[in-house]
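Structure provided below as structure tokens; questions to follow.
Rather than the whole complex, this shows some of its chains in their spots.
We call the chains A and B, going by the order they appear; numbering starts again at 1 in every chain.
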Amino acid sequence: MKALWKEIAGRGLALKETPIPRVGDDEALIKVKVASICGTDLHIYVWNDWAKGRIKPPIIAGHEFAGTVVEVGENVRRVKKGDFVSAETHIYCGHCFQCLIGHPEICENLKILGVDINGAFAEYVAVPEKVLWVNSPTIKEEFASIQEPLGNAVDTVLAEDIAGKTVLLTGAGPIGLLGVGVARAFGATKIIVSDLSDYRLDIAKKMGADVVVNAKSVDVKKIVLDETHGHGVDVGLEFSGSAHALNDLLKSVRPGGRVSLLGLFDNSVSIDFNDDVIFKKIRIYGITGRRIFETWNIVSNLLNSGRLDVSPVITHKFPLEEFGKGMELMETQMSGKVLLIP
Amino acid sequence: MKALWKEIAGRGLALKETPIPRVGDDEALIKVKVASICGTDLHIYVWNDWAKGRIKPPIIAGHEFAGTVVEVGENVRRVKKGDFVSAETHIYCGHCFQCLIGHPEICENLKILGVDINGAFAEYVAVPEKVLWVNSPTIKEEFASIQEPLGNAVDTVLAEDIAGKTVLLTGAGPIGLLGVGVARAFGATKIIVSDLSDYRLDIAKKMGADVVVNAKSVDVKKIVLDETHGHGVDVGLEFSGSAHALNDLLKSVRPGGRVSLLGLFDNSVSIDFNDDVIFKKIRIYGITGRRIFETWNIVSNLLNSGRLDVSPVITHKFPLEEFGKGMELMETQMSGKVLLIP
């Protein structure tokens, strides 16, 4: 099969002919129909500091995908040949303290597909049954391939109730854009989105943003106050990983509001806990991964019901061979989700 | 002014010329633009058992309304002449245990507008400032007049998160129909509605129901299982006050689901707590009134944002003089909300 390998400690990936993986007793082999490029994949491609510290080449990259089960290991019970599946990419151990108390998403021995073990930028991928989610056969393959980041967006939006609330969402990258759609589908009544890219803000509008703000040119905090009778928003959703955006967000949330943090920051961030957290009595939620599989169930319901249309976020599609085009497009930030078709 | 009095202990109401109420120090006088008929008003009109036990004629009926403040008492601070207002009809005392711990909606000394004190089926009504909600001037008067039952619907739907959940809603009377719209606006991904009236089920569809079931002719439980891959719904919302519907609902909710109860029953209801509550580990929420004014804020956000369109529920409008037509229409159950215009 063809697979996209991180072979050397440096920029780039290499498409290589590779044996189809053998299926372990607890695994299924999946023929990949669509994969999608995550920011993590881009980090591995450009070989940034995080990648240098974490990735041990050679490894096949990629973790967001949808495909069909073609073979199952002998202990596999739930998943069957022919099932249309996607995968939770957090491969939890199942026996650590966190797994035992019901939080596999923060497993102490987490392995990540395409990071710690061979991934899905390939014609076939072998995945433990325990992280496979069986999709409805009626869901579009493209949509099914982005359920993992859509799950991030769902957990970020639903850290507390969003129904009837006003929202500031900072960072309209692909997951942030999914967050806009999720907030809209779940009844946020005013959604303000800030980013530095007009291209992405245009997509935000298509996903349901009521107000978009390019933070390069205007003061986000002022817009938020104008749009909320001077109160500030009920909810802040941070997808940008920008220290500046986080501080703006904390100042834009009303007393008694809440903030969810998904975006990762380059460094530590300094914030005014007294005025922006304590006196305002707000709650801050760190978000990582997705509830396995509670969140997947919500994601499926959203997609199967048609309540959320993610099409505007999927901006480009390439054959696997043209992965370089996709990676470079993502580097320019002139894209939403970029799909690869093996 | 003209006002609609319950004068005698028997069927009917009487339209009479009446002095405009004098405003107490803590009250505002409101010119009523639109009032809407509640099931409670119908009970008073037909003089059912509940009305016989509770109402002490003479009293002006009516509690759902929107209007304009024309005069304020000397202690009034928040509300001003010219404000477009509606009223929370639960007039709480402010000093009982429930009020002190933040639950005025279940005040121990609750008085109800149009039940315990003169109400809003009149050209003018005097209302304590503490229960007045100032509407956005841009909201339609008709919509503003039904915020009180819309608040019931919101609290019923939001007793727990509704986002991405499947729902069975029993009872498509006016509040149930608002509940359908609320559940849809807040992201329920499948909404099944049961009632005995095809007329009302048609409105339910317009409000966003995915599946409607006339419980006269089919087994609701069976439909629910068919529509939910055999699991049952995540959420049950009971607006009918029918013992049969409640039992169907409890059997239709999946293990781990939850149920909200708003509809009032004619008598005690017998249920199978073992199989339908305990072994299924469900939660049952009694719902009454609305959070004051937390729920009103959500209701305003829903209406102001246009996320919820309540027009299909408002089926009839009459001048105050033709109240009898409205009451008789509601008796036939061939209506949604019926409005009266003084």
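Quick notes on this one:
Basically, contacts are C-beta pairs under 8 Å (C-beta built on N, C-alpha and C of every residue); 3 or more make two chains touch, one makes a residue touch a chain.
Predicted model, so just to flag it, every value in this text is computed and none were measured.
The complex is a homo-oligomer: 2 chains are shown here, and the full assembly described by the structure file contains 4 identical copies.
The definition used in the following text is that only the chains that are shown with their structure count from here on.
Distance between subunit A and subunit B, defined via averaged C-alpha coordinates, is recorded as 40 Å.
The touching residues of subunit B, when paired with subunit A in their complex, are 154, 158, 161-166, 185-187, 189-190, 210, 297-299, 301-302, 304-305, 307.
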